[in-house]
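Beneath this line is the structure, given in structure tokens, with notes to follow.
Just one protein chain is left out here, and the rest sit where they should.
Here is chain A:
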Amino acid sequence: MIHFVLLISRQGKVRLTKWYSPYSQKERSKVIRELSGVILSRGPKLSNFVEWRGYKVVYKRYASLYFCMCIDQDDNELEILEIIHHFVEILDRYFGSVCELDLIFNFHKAYYVLDEVLIAGELQESSKKTVARLIAAQDSLVETAKEQANSISNMIAQATK
């Protein structure tokens, strides 16, 4: 099971966090501090795994962003590495050549994507197509809702003028 997902920039800034196991706010900060210290200082040729407090953390660097997932002792690290890549590919499709900036300003959208990829700490859907379709469906609904909201607020604005 995946206990949490972290996206950390090379400078140690947090870009996204998702916790599938209960951690208090204090623990979360501690975990992030500890792990970013360990992971960011690792050399490029070393393995993508870190043993940490009886868990394993699998990380992978894309451009300047580190994607980290914390898993149990008996999980398959290589599989998690591919789950990370799967997630990045879906992000890439969704944002169109995703870059760190997309995730900085659209972190909530990245959360929606993540929610379709992982659920309750497990890979939910391994078909990129299915995931993309679902997110698109949600977004199209949101778009129409937005338009409606816009038109309503316009009307209100005009009415109150």
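To be clear about the criterion, contacts are C-beta pairs under 8 Å (C-beta built on N, C-alpha and C of every residue); 3 or more make two chains touch, one makes a residue touch a chain; residues count from 1.
In the analysis below, contacts and distances are computed from a predicted model.
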The complex's invisible chain, by UniProt name, from "AP-4 complex subunit epsilon", "Nucleoporin seh1-like", "beta-aspartyl-peptidase" or "Pescadillo homolog": "AP-4 complex subunit epsilon"
Where the missing chain touches chain A, by residue: 10, 13-14, 16-18, 20, 22-25, 28-29, 32, 43, 45-54, 62-65, 76-79, 81-83, 85-86, 88-89, 91-102, 104-109, 111-112, 115, 119-120, 122-130, 132-134, 136-143, 145-146, 149, 153
